[in-house]
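Below is a structure I'd like to ask you about.
The complex is shown incomplete by one protein chain, all other protein chains being positioned as in the whole.
On to subunit A.
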Amino acid sequence: MKETMEIIKLEFGNATVETIQMVLIAMAAAVVFGMLIGLVLHLTANPLFFKNRAVNAVAGTIINIIRSMPFIILLVVLLPLTRILVGTSIGAAAAAVPLSIASVAFYARLVEGSFSEVDKGVVEAAVATGASVSLIIRKVLFVEALPSLIRGLTVTFVSIIGYSAMAGSVGGGGIGDLAIRYGYNRYETGVLTFTVIVLIFIVQLGQWLGDKVALKFTKR
């Protein structure tokens, strides 16, 4: 018990900072690039906008390839890219690269789904007013899809927390890594239990917050 407390005291603060770093970077990437790619996927699939089979198929295939790979494999495959981007292949910043790419691909699909669930009639009515595509994207697609986009982001957040546990394999650290290194590999059941409880709490909190915000924007 004493040892458990010691380990937690020594490692937990750092691990939390690392997790927050990785998750924030990956979330930011998901919001910006995932949203963008998801939007492109939707616009190129919808005849009311810029239906383009080729672009849609290429973007869709790339996303599928990324999403097919187990995260630990993706981590290794992306090592060269990580080195180019952050100059090193170890540490939290290095782990953030594959984490970001995985979450971008993940969220892009969810975003595409959110947009395609927007009532086709509402979009059509907007087109009929003579509005430009950019106006329709801003004032119709985003407004109507917003609750669903937020829910998708919540799901993405939970997945990123899960993926980040594997960041330890490249020295990325984080709470999940702490659970694996001490709790699992060194049979420190106390550390394992503690970190799992913390992760449960984080996921619960994220989900609760996501639901709350999504509901606020739901006007149906």
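Methods note: a contact is a pair of C-beta atoms (placed from the backbone, for glycine too) under 8 Å apart; a residue touches a chain by one contact, two chains touch by 3 or more; residues count from 1.
Following the convention adopted for this analysis, contacts and distances are computed from a predicted model.
The chain absent from the displayed complex carries the UniProt protein name "ATP-binding cassette domain-containing protein", chosen from "Acyl-CoA dehydrogenase family protein", "NAD synthetase", "Response regulator" or "ATP-binding cassette domain-containing protein". Contact with the omitted chain, checked across A:67, A:139 or A:186, is made by A:139. Although one chain is not drawn, its touching partners on subunit A can still be listed: residues 119, 121-122, 124-133, 135, 139-140, 143-144, 146-147, 217-220.
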